[in-house]
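Removed from the display is one protein chain of the complex; every other protein chain stays in position.
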Amino acid sequence: MALKGFASFAIRKAIAAIITIFAIVCVNFLIFRMVPGDPIRMMFRDPRITAEQMQLVREKFGLDKPLWEQFNCYLTELFQGNLGISFWQKRPVLEVIADRIPQTLLLVVTALAIAVILGTILGAIAGWKTGTKIDSFILGISLTLYSVPTFCMGIIFLLIFAFQLAIFPLGGISTAASGLTGFGYWKDVLWHMFLPAISIVLWYGGEYVLLTRSSMQDASGQDYITTARAKGLKESAVLRNHALRNALLPVVTITGVNLAFAVAGIIEAETVFSWPGVGRLVYDAVMKRDYPLLQGTFLVFAVAVVLANLVVDLIYGYIDPRIKVGKSE
Amino acid sequence: MRKRESLLALIGTVVLVLTLSIPVMQCAPAAEEEVTPPPEEEVTPPPEEEEIQYGGRLNVGFPAEEGIETLICDETWQYTEMGCVFWPLVYDQLWILGPAPDYEPLPRLATSWETEDGKTWTFHLREDATFHDGVPVTAEDVAFTIEYLPQADPAWAYPDCICEPGSIKAIDDYTVEFTLEATIGGPYPAAFWMPIFPKHIWEPYKDDMLSYANYPLIGSGPFKLKEFKPAEYIWFEANEDYWGGRPYVDEVVFRTYGSEDALYMALKSGEVDIIGYSGCSALVVDDFRETENIEVIVSPGIGMVWLSFNLYKDGPLQDLNVRKAIMHGIDRDRMIDLVYLGYAEKVDSFMYPELADHNPNLPQYDYDPDLANEILDEGGYIDTDNDGIRNDPDTGENLSFELIVPSDWTDEVKAATLIKEQLEDIGIDIVMKVLDLDTFYEYLYVPEEELYDIGFGEEEPGPHADWIWEFGRSYEAGGEGWNTAYYDNPDFDEALDKMLAEVDTTKRREYLYEMQMMMAEDLPYGFLVRPDLINPVRTDKFEGYVETMGGVSTWINPWTYFEVHLK
Amino acid sequence: MLKFLRELEKVKGFFQLLLTNKMGVVGLSIFALFAIVALFAPFLHTVDPSKTGAVENILLPPCHQFWLGTDDLARDIWSQVIFGSRVSLVIGFLAAALTVLVGTLIGLMAGFYGGRIEEVLMRIVDFFMMLPMLPLMIVLAAILGPSIWNVIFVVSIVSWPTTARVIRSQVLSLKERAFVEASRCIGASDSLLIFGEILPNVVPLMFAEAVLMVTEAIYAEAVLAFLGLGDPTTVSWGMILHFAFESGTMSRAPWWVVPPVACICTLILGFTFLGTAVSDVLKPGYREIRGL
Partner (left out) sequence: MKKDAVLRVENLKKYFPVRKSLFEFMSSKKEEYVRAVDDVSFSVQEGEVLGFVGESGCGKTTMGRTILRLIEPTSGRVYYEGIEVTSLDRKRVKSLRRKMQMIFQDPHGSLNPRRTVADILSQTVKIHGLANGKTEEDELIKNTLEEVELKPTEEFWDRYPILLSGGQRQRVGIGRVLILQPKLVVADEPISMLDVSVRIGILELLLRLRDKFGISFIYITHDLSTARYVCDRIAIMYLGKIIEIAPTEDIINKPLHPYTQALVSAVPVPDPTVKMHELPIKGYVPLIPAEVFSSCRFYPRCLHTRKKCREEEPPLIEVGHDHYVACIKAK
């Protein structure tokens, strides 16, 4: 019964995810057909492209066909993993994006991991000591950090630590043409990663503090905590074994989703620190009006978010039986 | 002035090359010796060879948006700063422009060339050139490139590169012959600004050269690619086997920086030695002047800035007097002072003022708001509805124009702000539309779609400036494309065709004078300024930076990379 | 909840309640400060912020004449920042209003009618919530072109689903409340039920949502402008930053960068505090804890 319930739940969620992805694909297709101007002309900055040449390219990209056929074509290509050719880089969009994903993952995963650990610990302390000075302090700090846009934080860091004090690099992922390999190379990367990572950590850390704090507050009001306290357990043991464990559930959820959203959210950090990741790619694609690339990155982001949500839902559903019974309202 | 004399020298050289077609410059093995400008030139002559020390790494910084992401041979090789500087290091051309001030055509892969009529050209190649993979460069490679590269991307299709189909022939291993579609007169030979690709690598991609990733990068130039990291850096090393001898520096690294600030900081700290192309903003000149080990070289610019009036669109702009009034309403001195901090000069034509082909008698449109007001009043453009903006007597509409400018051109955005402010004073309303670069070009290149009234124009004609006149060729005469003003003057078209085909320098100049006069009188383009190039360079490690118009490192100036050496 | 609603009867009462909350006080003061600045911008020692100045005034550090220095066209940064607050507040409020309006309408419809309408609307909401915000905004802003109206539109398009979802769940519980049925029993039409009975009861929630949306909108405007997708002819904080970043003189002219950054952060912080305070006050039993 339990498995059947979960399987049904999982299938329902999976179908919903597939429908969402399909909808995203449709919207993605349509949005980029709304683009003003002629994409072909944009592909070539040179004005001397002739009508025949344009027609040829148009045929090559299937832009001469009716919308429905184009959509059909787009779907077919999509299934074969073809997201089109980047106007700007003249190579498959998927390849362009794939080249940038490792750098972004490196930055995001590192930053998010630090943010989760720091944020959860501080948030747990604040939530546990609700109303005390420590709580007000932590809350104030994290709300403040949460209010500073990542790019503002980035600019300030860049100004102070890279420009004025010159103790961190001016941007990029590694020292150019250093010839470093192995450990030396990774040390170099870490050094470059410090400022962008910190500006992401501070922002997301604030979010985690707020989240853990409030779920901690909820948890500490629950009966089982009172019971645990009544049993005479030490405060720290209650905190660790009971309250925190339950308060962490939403943290896990939001981390899964954040991981997917963060890929998009670090556009700011990557732009300020010229980190060669997907976020910077989006910025470049925007600046160069590379619509196929923009379309591709957008699709990749959206699908990542949907899948992350699905995974989180499934894990959550598996852990917490109430979700299955409750179903989708 | 000195300019005249140097031009005469240039013409002399060209005439010599064309008429005698003697392989004057082929004898010496060390090319550096050959390309060295005469000692009376301003450019520091490199010291004697035995004094020159080999080695070192030249670090070159570029703004991130000007970096290249792939090695595909598309328009980025022409239209991005890193693109147009990097390939002349890796690829040899048949001939290249010499350094300032003569900018004479210097043999490179070709030792000599000849033409009877300006249409059929024969190039004789040197026999000791090899590609980086050791394969010799032959006429086959040249023929292959000339045939297929202009087909690959319109960006490569300059009139002096487009051949009649089937006319390209490798006569023997070291002689190539082709017939152009257009006649090329003037001092410069055909096939300018074209890398020579190794046929044995490119052959499979000849129908779609843009589909080849071009990695590893194999050319025959003085530098070889060592490592390429998209969006990060390109790392070159000296080609030990180069036919002209290896360059002095061991390595050149082109790297990108996410912001101008970062780039300047990198120069200050010594992380880079020069800025790769567009130099620095005038705002930071003083800063660099005060910095130790940095010398600021101010060169005349290569870029010209103008306004394109959309003459296709119906409206008051079609009235020459309105255009004249606009030009009189713009205070270019203030523009130069405020936007360029004095580092710019006024221009009145596509032709650089220092070149002999520049017509010195063109009508000038100096800042004169009273005159502008008078012209407009006479034309009947009176502010009838008292909103501070003049009205069109025919339609009663406000004299309001949309001015498009790309957001990337920060100086021009500032200039546009200023123009808006100044034209307000003569009762003309300017609506500034700041677009991304691609949308900007998309609007600008199709005036008949009426997406703008006035557009900013900025091009780098270079000393070899024949192509720039295509901006004036009428649509009827096949000028579609560059003619962003929709200029339509049959006399101009005729003069242009005659000029292009004319071999005789004096006659050419007459046509050029005529064309410049027509443009200045008809005002399809309102010429504004030519901003200087401000190049801060580090002097602690290297010396021997070569300066031309446009600075120490541009598409016409690979010389710095060939000449720079350790102190 | 009911007790709190009792207090909310009068907006005055609500603000009084808010003022018992430290964050509420700070948030309100910050907001009031910026609102006053924006309203009285022309009287605050300002010049036309887009007017270029004299050549000798380019990039001046803060001085007597230019309180916050000048930029690369000798424009007064103090004036730009002051007038920029108008743009940020206008965008913040209009976008929040539009977002909350659309979100509330959709939430009301979905919650009230239920069934297929709800199913369809909520699927749309789910779909929008799945879309990555910033890339969507960037893409839309790039396609629509730069103008503050587009920024408002884009922010609203991206944010309404959150509001719709929150409002819907509130409506779901409200519509089960007896007074709705009582009213229906009296013969009230659907529109009267929705707008006359239910809507007044979600107003506090809308207010809380709106406060949050203001921060989102201000943030979004700043990011879009900074990334070069704003309207360069409109003086906004994000735009000032964008120009500073583009100019290459950031490191030399920190007075060009610090004021807009400080303003963006302070205003967002103010609204974040306000939002936290509002949702604190909204929590059932708030008064009891506070002993009010």
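Each chain gets a letter, A, B and C, in the order it is written, and its residues are counted from 1.
Basically, a residue touches a chain if its C-beta (ideal position, glycine included) is under 8 Å from a C-beta of that chain, and two chains touch if they have at least 3 such contacts.
These figures come from a predicted structure and were not determined experimentally.
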Exercise. With respect to the chain omitted from the figure, which of A:Ser8, A:Thr50, A:Thr76 or A:Gln164 is a touching residue?
Worked result: A:Ser8
For this session: Kindly note down the residues of subunit C that lie in touch with the hidden chain.
Result: 2, 5-6, 9, 177-179, 181-189, 192, 196-197, 200-201
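Everything below uses one rule, namely that only the chains that are shown with their structure count from here on.
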For this session: Take each protein chain as a node, join two nodes whenever their chains touch, and name the resulting shape: line, ring, star, complete or other.
Result: complete
Exercise. More C-beta contacts across A-C or across B-C?
Worked result: A-C
Exercise. Subunit B: which residues touch two or more other chains?
Worked result: 259, 261, 265, 436
Exercise. Which residue numbers or ranges of subunit A touch two or more of the other chains?
Worked result: 36, 163, 271, 286-287, 289
Exercise. For subunit C, which residues count as touching subunit A in their complex?
Worked result: 23, 123, 126-127, 130-136, 138-140, 142-143, 145, 172, 215, 219, 222-223, 226-229, 241, 245, 250-251, 254, 257, 261, 264-265, 268-269, 272-273, 276
For this session: Give every residue of subunit C touching subunit B within the complex, in rising order.
Result: 50-52, 55, 58-59, 72-74, 142, 145-146, 228, 231-233, 243, 245-252
Exercise. Which residues of subunit B touch subunit C in their complex?
Worked result: 259-261, 263-265, 280-281, 283-284, 287, 334, 337-339, 341, 407, 410, 413-414, 417-418, 421, 432, 434-436
